[in-house]
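With one protein chain removed, the remaining protein chains of the complex are shown where they sit.
Here is chain A:
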Amino acid sequence: MAKTFPRLRAIGWRVAQAVPVVVGVVVISFLLTRALPGDPAVYFAGVAADEASIAETRMAMGLDKPLPMQFFHYVGDLLQGDLGQSLTSGRPVSTDLANRLPASLELTLTALILAIVIAVPLGVLAATRPGTWVDHLCRIVVTAGVSLPTFFTGILLIYIFYYLLGWAPSPLGRLDFIYLSPDHVTGFYLIDAALMGDWETWWGAAKQLILPATTLALFTLAPIARMTRAAMLTALSSDFIRTAKAAGLSNRAVLYRYAFRNALLPVVTTLGMVFSFALGANVLVEKVFAWPGIGSYAVEALVVSDYAAVQGFVLAMALLFVALNLMIDLLYTAIDPRIGFEAK
């Protein structure tokens, strides 16, 4: 079986390679949260708590036990799929992640698709017409995208499109209060609403997405456009393109079949990187647009030393990154048949 499906075996091998990574993440995230200064028991016992009530809280949180014991309990719970209870949200961490991760993913993916749709053609055009107005436009967009901080762009967009013009809906998170969230299937409102056939809610969710996704897209399109332009320039000046041109192939075929395909590899690599940092870095966008995402959740948990929530977040991100890397590797093989798993 493994012989007949070499790719399947390769995937299995890659997943197996991820196991030590995840084990490492579990240990490190546990130790790091414990190393955080501050005493969560004091924090959660409340403002007016005395010695006795702090001690009670500590016991209730299981923090009175020695560290190795706490770790064994944590790992034991983890093996049963229990990520623990978040104290800030008062709910199981797994529930929180299930609600918030899709919110962040939906926003980030929408922004990324938007960024790709704009940045890749822009990069290709800039590379094929260096020095023209398209190239300059590309440069301006890239510089602006990198230099404008997302919270500033976010507030600016709200000010113009919501406050002044009134075109955008109220920046009140994923759905205005008059809608009901669609039944939870994937957690992506656009997909869930479509599955239910509830197009009014779908449109409501889509409208809410426009401004935050644009904010994030402005930020993420810069590296993509730059990388596309650079990769295209390198590809266009290589020998095989000269050969193809000499062989009399049409411009179109040279550009898309040969140059673009070769340029895609570094672009895909950049995409993976951009996606991972956008997911973590959209905290500010989430704050400005009241988006109930994973970034603001993690920051709030970190601020109050909410151990379970921080550990759950780190673990979820680690798994996500392992999956992401695997996906990008698979994309490589699809784009460039010379890169095979067999070699590894």
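The rule we apply is simple: a contact is a pair of C-beta atoms (placed from the backbone, for glycine too) under 8 Å apart; a residue touches a chain by one contact, two chains touch by 3 or more; residues count from 1.
Going forward, contacts and distances are computed from a predicted model.
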Of the listed "UDP-glucose 4-epimerase", "Nitrate reductase-like protein NarX", "Peptide/nickel transport system substrate-binding protein" or "NADH-quinone oxidoreductase subunit F", the name UniProt assigns to the chain that isn't shown is "Peptide/nickel transport system substrate-binding protein"
By the document's definition of touch, the residue of A:Ala10, A:Leu87, A:Ala126 or A:Leu190 touching the omitted chain is A:Leu87
Hey, which of A:Tyr179, A:Phe219 or A:Phe275 is the one touching the hidden chain? A:Tyr179
Have a look at A:Gly204, A:Pro223 or A:Gly312 and name the one touching the chain we're not showing. A:Gly204
Of the residues listed, A:Ala16, A:Ala35 or A:Ala52, which one is in contact with the missing chain? A:Ala52
Which of A:Trp13, A:Phe72 or A:Tyr159 sits in contact with the chain that's absent? A:Tyr159
It is residues of chain A that touch the chain not shown, namely 36-40, 42-50, 52-54, 56-57, 60-61, 87-91, 96, 99-100, 151, 155, 158-159, 162-163, 166, 169-174, 177-181, 183, 200-201, 204, 286-290, 292, 296-297, 300, 303-305
